[in-house]
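Of the protein chains in this complex, all but one are displayed in their positions.
Presenting subunit A:
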Amino acid sequence: MSAPRPTVSHLGTTALLFEAPGETSLDQQQRIWSLARLAETWPEVREAVPGVNNLLVSFRTVPRRFEPLADRLCEAWDSASALSLGGRVIELPVVYGGEGGPHMADVIAHTGLDVEEIVAIHSAPVYPVFALGSHPGYCYLGGMDPRIATPRRQVPVVKIPGGAVSIGGAQTGVSASDGPSGWNTIGSTRMRFFDASRDPPALLQPGDSIAFTVAEIRR
């Protein structure tokens, strides 16, 4: 049996989406970072931006034919080796539950765990930053324990505050500013993740890590 193939799909004529086969893992993500570095050297590519186990490639010039570029990405993926980006670890104290964690009840209902168990499981790992996205300075983190995975909400919430710690599917993250979100908010923290006048403007980059500590559990 041959190995599962990556998929390459359209995002209109602005960009394409490359999705790697297989499970999300740090090793896999490091290959995504490596592929991003390479693709950004191609003249038709504007940006190559890692997502979680995938890569958005935006066009500087729209290719007249799509398939050759898609094939080139797949070939590059086959030969991509893991790129280790040794980064920093940032500690974030979190107030879990209460007003700052309005969807904790939904996570409890979905997982069947109690608050203490959810907090203990959520604050245990050191989470590597897999990718940036969603909004300025926001980090997608790897390594969440699947026991606390909870589906995204039926309808996105129109506004959650900056500093909100949330779970969406098998992922977790911290909002960097106020805005809409489809994730379940379980706690809150204070940290400035983005400042356009800084260089780089984002506090964290792929390869850095976040460690959540328990400041308080509210009911």
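As a convention for this text, contacts are C-beta pairs under 8 Å (C-beta built on N, C-alpha and C of every residue); 3 or more make two chains touch, one makes a residue touch a chain; residues count from 1.
We adopt the following convention: contacts and distances are computed from a predicted model.
Of "Biotin-dependent carboxyltransferase family protein", "Aspartyl/glutamyl-tRNA(Asn/Gln) amidotransferase subunit B", "Phenylacetic acid degradation protein" or "Xylose transport system permease protein XylH", only "Biotin-dependent carboxyltransferase family protein" is the UniProt protein name of the chain excluded from the display. Considering the whole complex, the residue from A:A164, A:A202 or A:I217 that touches the absent chain is A:A202. For the options A:G98, A:P125, A:G143 or A:G169, the residue in contact with the chain missing from this view is A:G169. Annotation for subunit A: contacts to the undisplayed chain at residues 7, 9-15, 17, 19, 24, 46-47, 49, 51-56, 58, 62, 64, 66, 131-138, 140, 151-156, 158, 168-171, 176-180, 182, 194, 196, 200-202.
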